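So, chain A:
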Amino acid sequence: MSIKKHVKVGLSALALSVSLSSVAAEDPIKVGILHSLSGTMAISETALKDTMLMLIEKQNEEGGVLGRQLEPVVVDPASNWPLFAEKARELLEKEEVDVIFGNWTSVSRKSVLPVVEELNGLLFYPVQYEGEESSENVFYTGAAPNQQAIPAVDYLMNNIGVERWVLAGTDYVYPRTTNKILETYLKDKGVAASDIMINYTPFGHSDWQSIVSDIKAFGSAGKKTAVVSTINGDANVPFYRELGNQGISATDIPVVAFSVGEQELSGIDTGPLVGHLAAWNYFMSVDNDANYDFIDAWIDYKGDDTVVTNDPMEAHYIGFNMYIEAVKKAGTTDVDEVKDAIIGVSVPNLTGGYATMMPNHHITKPVLIGEIQDNGQFSVVWETPSTVAGDAWSDFLPGSRDMISDWRAPLRCGNFNVATGECGGASE
Partner candidate 1 sequence: MSIYRLLARIVLAACLALGPMLATAQVQDDTARDLLKQLVEANQAEKLGLLKEISETGDERARGWLEAFRGGKLAVVEDTGNVVIVLNNRGRDWEIADALSGDNLGEMSRRDLETVRVNNAMRAQVDGILSVIDLTVTDPQGRLDAARNLLGDVDATLAEQLEARLAEEENADVRAMLANAIAIHRLEQGDAEAIDVLSGSLNPTARAALNTAANGDDPALAAAASKALASIEQKLKINHAAETLYFGLSLGSVLVLAAIGLAITFGVMGVINMAHGELIMLGAYTTWGMQQMLPGQPGLALVLSIPAGFLVAALAGIAIERSVIQFLKGRPLETLLATFGISLILQQLVRTVISPLNRTVVTPEWMSGSIMINEALSLTLNRLYVIGFALVVFAGLMLIMRRTRLGLEVRAVTQNRAMARSMGIKATRVDILTFGLGSGVAGLAGVALSQITNVGPNLGQNYIIDSFMVVVFGGVGNLWGTLVAGLSLGTINQILEPWAGAVLAKIMVLVLIILFIQKRPKGLFPQKGRAAEN
Partner candidate 2 sequence: MSVLDQLTNRDQVFDFLAPEASPVDVRHGPILYMEDVSVSFDGFKAINNLNLTIDDGELRCIIGPNGAGKTTMMDIITGKTRPDTGSVWFGSRHNLLNMNEPDIASLGIGRKFQKPTVFEALTVFENLELAMAADKRILPTLTAIMKPEYRDQIDEVLEMIGLQSLRDRPAGILSHGQKQWLEIGMLLMQKPRLLLVDEPVAGMTEQEMERTAELLTSLAGKQSVVVVEHDMGFVRSIAREVTVLHQGSVLAEGSMDQVSNDPEVIKVYLGEEA
C-alpha cells in the first residue's frame, strides 16, 4: 500500500503525531548495545544493557521516532578489551547500526575509540571518567572530573572543614588522572604537600589492614582528615569493612567515593558505613516524580522490587533521549547530521533539571553529594546550585591546560590549543 505517503508524512514536520498512529513504514533504526554480559564487568554492565532495552521498548510503544521503530542489537564483549573493538566493528560494519550505547571501563572505550572514528559511528558513553578526551564520534554522558571530583572536594573543604587529604584509588587511569587533578587543585588551594597522602592498590585488592591503619595514623595529626576514594568496584567491600572494624566512623574520617553507587552498596552491609559520602550526578533517593517514575518503570521491567538504579543508568536515560531528540531535529539518522543536530539539544534529567549537550560532546549535570544510609541508599546532603558543564580537558593538568574542544563548524576540533591557536595538542 501507500508506503510512499507514509514516508512523506513520516518526513514531514508532523512526523511524531502521525507516526504514533501509523505502523513504522521504514526499516527500523538499529541501536547497538555494547556492554559486557559475562566476565568481571558483567556485574556493572548488565544493568545498563537492560536499561537500554527498557528505554527502547518504551520509545517503540510511543511509536518509535520518525515513524521508524528502534531495534536493539545486543552483543557481549565479555569484559575482554580487544573483543570490545572487534564487537564495535561487528556492530558498525556487519549490523550497520545507527548508534551505539556502551562501554564502562576507560580501557574498553579506548579500545573502541579508533574503530568508531574510522567507521564514523556514534557512541554514547555513560560512565564517569577521567576526561582528557574528546572524540567527534563519542558523546560523554557520564561525569568528567570537574563534574564529580572537584565539587566533592570543595564540599569537604568548605562545609566539613577538611584540611588533610587521603587520595586512595585503584591503580588505573581514572584514579590516576583524577588524583593528579585533585592534587594540583588542592595545592592551588594552599594545601601543603605533607597534608596529602596518595595511595594506589591493585584491582580487587582485598587486604586493607595496613592501608587503613596508615590512614588512621595520618588522620591523627590534629587536622580534620577525609579520604577521597577512587577505589574500584570489588575492592570497596573489604575496604569499608576494614574501616568499620578499625573503628573509623564517618564522623571521624569521612570517605567520599566516586565509584560507589547504589549497585555497589547492594552488595555491602551498609550498617557500619552510614555517613560516608559519595559524589554523583544522580542518586536513586532523589525525591522527584520523574525519578520515581523511572524507578517504578525499572522495577516493573525487572520484575523485582529490590533492584536499584544508579548514575550510569541515568546517563543512558539522558543519552538516549538526547539521541531521539537529535534524530527528530535532524529528520534523519545520518551520523554526520545527527552529530551536528545533537549539540545544544537539552532533555530533562532525573534530578529535576535539564541536561544539555555541549559543543565538546560532554553534557551539563548537577553534582550531588550523598551520605550512605543504612538501607543502601544515599541521602543528598549538598548539591551544586546550578548544573556544571563537563570539561573535556582539565584545567589542572599541565598537558591539557590550554586545550579546548568544540565540534561545531567552523572549529570542529577536539583538541584545539588556545595558546598556539592550532588544532592538535598541547604546546608543551
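Quick note on the criterion: a residue touches a chain if its C-beta (ideal position, glycine included) is under 8 Å from a C-beta of that chain, and two chains touch if they have at least 3 such contacts; residues count from 1.
Quick note on selection: all candidates are chains of the complex that A comes from, given by their letters.
Just so it is clear, the structure is predicted and the values come from calculations on it, not from any experiment.
Enquirer: Can you tell which one of 1 or 2 makes contact with chain A in this complex?
Expert: Per the touch definition, chain A is in contact with 1.
Enquirer: Using the touch rule from the top, collect the residues of chain A that touch candidate 1 in their complex.
Expert: Those residues of chain A that touch candidate 1 are 38, 40, 42-43, 46, 160, 171, 199-202, 204-207, 209-211, 213-214, 216, 219-223, 234, 237-238, 241-242, 244-247, 250-251, 254, 263, 266-269, 271-272, 274-275, 287, 289, 292, 295-296, 299, 305-306, 371, 373-377, 379, 381.
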